[in-house]
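Missing here is one protein chain; the remaining ones are kept as they sit in the complex.
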Amino acid sequence: MADKINRVVLAFSGGLDTSVILKWLQRTYGCEVVTFTADLGQGEELGPARHKAELMGVKPEHIFIDDLREEFVRDYVFPMMRANALYEGLYLLGTSIARPLIAKRQVEIARQVGADAVSHGATGKGNDQVRFELGYYALAPDIKVIAPWREWDLTSRTALIDFAEKNQIPVPKDKRGESPFSTDANLLHTSSEGKVLEDPWAEVPDYVYSRTDDLVQAPDTPEEITIDFKSGDGVAVNGEALSPAALLTRLNELGKRHGIGRLDLVENRFVGMKSRGMYETPGGTIYHAAHRAIEQLTLDRGASHLKDELMPRYAELVYNGFWFSPEREMLQAAVDHSQAKVDGTVRMKLYKGGVHITGRKSPHSLYSEKVVTFEDDAGAYDQRDAEGFIKLNALRLRLLGRRDRS
Amino acid sequence: MADKINRVVLAFSGGLDTSVILKWLQRTYGCEVVTFTADLGQGEELGPARHKAELMGVKPEHIFIDDLREEFVRDYVFPMMRANALYEGLYLLGTSIARPLIAKRQVEIARQVGADAVSHGATGKGNDQVRFELGYYALAPDIKVIAPWREWDLTSRTALIDFAEKNQIPVPKDKRGESPFSTDANLLHTSSEGKVLEDPWAEVPDYVYSRTDDLVQAPDTPEEITIDFKSGDGVAVNGEALSPAALLTRLNELGKRHGIGRLDLVENRFVGMKSRGMYETPGGTIYHAAHRAIEQLTLDRGASHLKDELMPRYAELVYNGFWFSPEREMLQAAVDHSQAKVDGTVRMKLYKGGVHITGRKSPHSLYSEKVVTFEDDAGAYDQRDAEGFIKLNALRLRLLGRRDRS
Amino acid sequence: MADKINRVVLAFSGGLDTSVILKWLQRTYGCEVVTFTADLGQGEELGPARHKAELMGVKPEHIFIDDLREEFVRDYVFPMMRANALYEGLYLLGTSIARPLIAKRQVEIARQVGADAVSHGATGKGNDQVRFELGYYALAPDIKVIAPWREWDLTSRTALIDFAEKNQIPVPKDKRGESPFSTDANLLHTSSEGKVLEDPWAEVPDYVYSRTDDLVQAPDTPEEITIDFKSGDGVAVNGEALSPAALLTRLNELGKRHGIGRLDLVENRFVGMKSRGMYETPGGTIYHAAHRAIEQLTLDRGASHLKDELMPRYAELVYNGFWFSPEREMLQAAVDHSQAKVDGTVRMKLYKGGVHITGRKSPHSLYSEKVVTFEDDAGAYDQRDAEGFIKLNALRLRLLGRRDRS
Partner (left out) sequence: MADKINRVVLAFSGGLDTSVILKWLQRTYGCEVVTFTADLGQGEELGPARHKAELMGVKPEHIFIDDLREEFVRDYVFPMMRANALYEGLYLLGTSIARPLIAKRQVEIARQVGADAVSHGATGKGNDQVRFELGYYALAPDIKVIAPWREWDLTSRTALIDFAEKNQIPVPKDKRGESPFSTDANLLHTSSEGKVLEDPWAEVPDYVYSRTDDLVQAPDTPEEITIDFKSGDGVAVNGEALSPAALLTRLNELGKRHGIGRLDLVENRFVGMKSRGMYETPGGTIYHAAHRAIEQLTLDRGASHLKDELMPRYAELVYNGFWFSPEREMLQAAVDHSQAKVDGTVRMKLYKGGVHITGRKSPHSLYSEKVVTFEDDAGAYDQRDAEGFIKLNALRLRLLGRRDRS
C-alpha cells in the first residue's frame, strides 16, 4: 500500500475529515503535504483552511487557496448547460461538474511544486472518487493517487474522532455526534444524502434544505425576470450585464427566494448502486429552463433534435467523471457548433418553486409568424406541398401495409 | 381533384368546420358521407353531433359515435408514458397521441360500411393532417384521402361562413367573429394556438387557460397524493383502484385544482416551421413525474439509460405521426420489455403548479439501503473494489494522456 | 407552373437529356439559360459540352466548365470518409456526396450572373432531385427551382427523342434505343440502376461493370500497397505524396485492376421506395478500409465507439441530401475533433476483389505492447484491478439477479 511518496497535493476543505486525512498522509507516507482549497462558491470562509494547514505543519508556500468561481461557471457549468444536460432526466449535475476542475487544478499544482501524488477525501462508495481520479489520470497519467477512505482503517466515526484527538486536530462540537446527513455545495448546487435520507419512502425533513426557502413561505406574488443570452451563454439578468459567476449568483438569490430547484431523486451511481439524494439547484434550474426557451426560437429542428438525442450520453459522461475524455469533447464540439446564434431574451415568472416561461425574443429567431399564421400568409407556404410531403412519407408505410395488413 | 368517390368516412366533431366539410364533401364529390365522432374525453356533448349529421342527410346507420376513452388511455397514452416521452424535452404529446386512434377507427368504419375514402378537418400547415393521413395509409394503403383544407377555396373565415349560410348550416353566434385562438382537447390535454398566441414574446392571456386553475388562486396548502403502478402502468390513486381513463380523469381533477401542467412552448412542426402553442396537461404531468419516480426504484441503470437515449426518437415518431410504423413498434417492444417489475407506490405533493415527489416504495425495489449506507455495511460492498474499477476505467485515458498531454 | 423566369443556371452534362432540358427551358420559360458543367472525375471530355451549349445559343460568358475534382475530394469525400460513412451498412455514398457540391457551385454561378433560377436533370422518383434542391434551398432560400422531369410531358423515351429531333438536338446512335440501364459517375464511384437491374433476384450482367475489372480475370498475385494518413486524411500511396484527387485517382487504378469495390445493393430511397443498384467504388473501398485501420491504432475507444454510433445518422443525412444542414455540420464537428492524431501508415494486400489489412503503424499509436503483452509486463497493468472492475460492473446485475432470478 505505502509506495514511497515524496510530496502529495491534497484537496483540502479545512473540515474535520480532510484535516484527519492531512495528518494521516503525513503519518502514513511520511511525506510532505501540499493543500489545495478551492472557492467554488460553496459559501464557506477559506481563511480557516489556511490557518489549519499551517497548524499541521504545511509550509506557507504549499498552501494554495484559489477563487475558481468564474472559471467554474464559464468553462464547466455553462458548456454543460449548452447541452441542456440532465442526468436520468432530472439531475442538473451540480456535484459532478465541479470535480474535474478541482482535479485539473490539483494536477497543475502538483506540477508546480514537484509533487508525485494527489489525494482527495471522497469515500469508496460514491461517484466522486471516480470523478477525481479519472481527472487525475487523464491529465497526469503517471501520478500516484491516494484515496485514504479506501486505504485506512478509520472505518467508523468514533475511530476518526479518536485519531483527530490523538493528533491534536480540533473537533468542532457539531461534528462529535453523527451528522444526520452529508452535503456537498458549490455555486451551482447543494446536495444532501445519507442517514436520514436513506429511506426513499421517507420524506426529506425540512431541516435538510439549505439553499432554497420553503415553498409555502415563498412570496405569494410571482416575480417576473429576464435573462439575456449570447452565443448560448447567459450574459444578463433583468437587463444587467453580469459575469458568469455573478449571473449564477444572482439567479441563486432569485431561486432561493422562490423555493426553486429542489429535487428528491433516487439515482444510479456509476459504481453500480442506487442512492437517494436531495439536490437544491436554484439558479441552475432557472438557467436551464431559460436556455431551452431561447433555443426554441433560435435552433433549427435538426440541430435541436440531435442535441436532444445526444444529451443523455453527454450527461452520463459528466456524471461518470469522463469530463476529460475524447467523447465528451466530441459531443461538446457538436453542441458548441449549434450555439452561435443562440442569442436573445427570455422572460419568465418565478413562483412557489416553479419557473414559468412567458416569452422569448431573438434577433436571430427562426420563428416566422408570416409562415405559421392562421391568417392569410400571402404565399409564404403552399398548403398543397403538404400533400406530396405526406404521400412520400407514407409510401413505405403503404407498401408495408399492403404486405402486412391486407 | 375530384376522383370518383362513392362513400367517405369523415372525422366529424359536429362543430362549424366539420359541418361545412360534410356539406362540401356531399357537394364536391357527390358522395355519401359517413360521420365518425369520437369521445376521447374532450368534454363536449356528442348528442348534437348526431343531430347535425342527421339534419345534413347522413343516414342513421352511417352515424358513428364511439366512446374511446378507455382505449385511448390504455392503448395509446399509457404505452407512450411508459417511454417517458417528451417532445423537445417538454411536450407531453397530447394532440399527437390521439390522432392514430381516430385514424384507426375511421379505417375500421370505412371497411365496415364499404367506404372508399376518409376525410378530416385538419389544415394544411399543421401536424395533424400528417398524423391522420400516415395512419390512414399505414392501415389502409389504398384508401383515398380527402383533405378539404388543402383542396377547397374557402380560404377565409368569411368564405366559410358564407358557405355555411348558403347551405343552411347553423352558425353559432360565437363563431361569427374570429375566435382569438384555436384549441384541441382530449382526456390528456388541451392545446391552444394561433392568433393571440402567435407572438412568442407576448404572454399567454389568462382567458386562454381552460383546463387548469390560476396558480396564484390555487390552494395555499400542498395536497399529498399517491399513485400505484403495476407493470409500468398506473392502477390506483390514493389507494383507490381505477381504470386507465378513470385514473387519468382523477389526476386531471387534481391537476386542475393546483394549476399543474401549463406549458408555453415554441416547437418545431414536422412540416418544417416553428409554432407557438400553449398546452395544459394536468393529469398527464402528474402521471409522468410519478412514472419516472417509480422507475427510479425499479429499473436497472442499463435499462433506464437506454430508455433515456431512445426516448427523444420515440417522441419524435409520435409527434410526426409515425405511431403505426415498425420503428415505433420496435422501440415500444424495447420499452415494454423493461416495465415488467415497474410496480409500487409514489407519493407526491401538488402545490401551485408543481409536482413534488416525496417518496416511493416498491415490492421490486432495486435500491439497497444495505449496500449504499454511510454506516457500516457488513461487507455488502468492498470499497477496495473501487480502486480496480477506477484504474481500468482510467487505463485508456492514461494511455491517451501519455500521448497527448506529456 | 411557368412562373416568370429571367435567367436559369442548368446543371448541364452535355448529354442528350440535359440538352433537351436546355432547349425545353428556353422554350417553356422563354428565359436565358446558363450552363454549368462540372468535372468531378466522371471520365468524360467536357469540350463537347461547351460546343453543344454554344450551338443551342448559350452565350460564351454563360458557359461554365469547372474542374472541381480537388474540391470534391478534399471538402466532400474526405470529410465523409473521416466519419467512415456507410449507408445501410454497405454503400459508400458516391452519388450522394457529389450533389451538394454541384448545387453549391450552381448557386454561386447564379449569384454571379444574376440568375433567378436553377435547374437539374434528375427525375422525380430518385434521391438526386432531393439532394440538389435541398442544397439550392439551403444556400439560396429564395431561388426558383425548375425540375423538368417533374413538369414536362416528355414522359417516354420516344417523346424525348421526338422533341430532340424537332429541335435539332443531335441524338447519338447509342441513345436511340433504350439504354439497358442508367449510370452516374464521378471520381468516387460509378452507379448503375434501372432496366436490366430492376429484378433484385437477377444477377448483374457483366457488361454493366465499367470501373472494375472482372474478379476472375484480376491478377493472380496479391499486390501490397500502403496509404499514409495525416489528421485523418490520406496523403500518400506507397510513400508517394499525392493531392486528395490524385490519391483517389491512384487508388481507383489499383482498385480497378483488382476488381475491388463492387456492390449489389437493394437500398431504401428517401422518397420512400426500395431500389436496386450496382455500385463500383474501387478507390473509395480501399480508402475506407485503410481509414478504419489507422483509426484502430490512433483513436481512443470512447471516440471510436461514439463515432460508430453516430455514423448511421451521418450517412443517412448525406444520403438524404442534408449536407448543408446544422445537424450534419454538428456531427462533422464531432468527427473532425477526433481526427487530430489519426496519423500513420496502413499496409494492405489487394487481391481478387478484397482489401486485406496486413499492418498499421503510427507515431501516435495508442496501442501499447507493454500493457497488452502475454509476457511479463513489469507492472504496466495490475491484474488484480480487474477484480474490482468486474465486481462494480456486476453490482447492478447482482442486485437485479437477486430480485428477478432468486
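So that you can tell them apart, the chains are marked A, B and C in the order they are listed, and the count of residues begins at 1 in each.
We adopt the following convention: a residue touches a chain if its C-beta (ideal position, glycine included) is under 8 Å from a C-beta of that chain, and two chains touch if they have at least 3 such contacts.
As the structure is a prediction and not an experimental result, all values here were calculated from the model.
S.K.: Would you mind spotting which of C:Asp67, C:Asp162, C:Glu198 or C:Glu240 touches the chain that isn't drawn?
M.R.: Of the candidates C:Asp67, C:Asp162, C:Glu198 or C:Glu240, C:Glu198 is in touch with the missing chain.
S.K.: For a quick check of understanding: of B:Pro219, B:Gly239 or B:Gly272, which residue touches the chain that isn't displayed?
M.R.: Candidates B:Pro219, B:Gly239 or B:Gly272; residue touching the omitted chain: B:Gly272.
S.K.: By the contact criterion defined above, which parts of chain A meet the unshown chain? Give residue numbers in ascending order.
M.R.: Residues 300-302, 341, 364, 366, 368, 371, 381-382, 384-389, 391-393, 395-397, 399-400, 403-404 of chain A touch the chain absent from view.
S.K.: For the chain that got dropped from the picture, name the residues of chain B it touches.
M.R.: With respect to the unshown chain, the touching residues of chain B are 268, 271-273, 299-300, 302-303, 305-307, 313, 322, 325-327, 329-331, 333-338, 392-396, 399.
S.K.: List the residues of chain C that touch the chain left out of this view.
M.R.: 84, 88-90, 123-125, 129-130, 133-134, 137-142, 147, 149-150, 155-156, 182, 194-195, 198-204, 215-216, 220-222, 262, 264-268, 271-276, 292-293, 296-297, 300-301, 304-305, 308-309, 311-313, 316, 322, 324-326, 347, 351-354, 356-361, 365-369, 371-374, 376, 381, 383-384, 386-387, 389-390, 393-394, 397-402, 405-406
Here is the rule we use: only the chains that are shown with their structure count from here on.
S.K.: Could you please state the distance in Å, as a whole number, between where the Cα atoms of chain A are centred and where those of chain C are centred?
M.R.: So the centroids are 42 Å from each other.
S.K.: So, what's the distance in Å between the C-alpha centres of chain B and chain A?
M.R.: Result: the chain centres lie 32 Å from each other.
S.K.: What whole-Å value do you get for the distance between chain B and chain C if each is reduced to the mean of its CA atoms?
M.R.: Each chain reduced to its C-alpha mean, chain B and chain C end up 40 Å apart.
S.K.: Can you list the chain C residues in contact with two or more other chains?
M.R.: Answer for chain C, listing residues that touch two or more other chains: 300, 302, 392-393, 395-396, 399.
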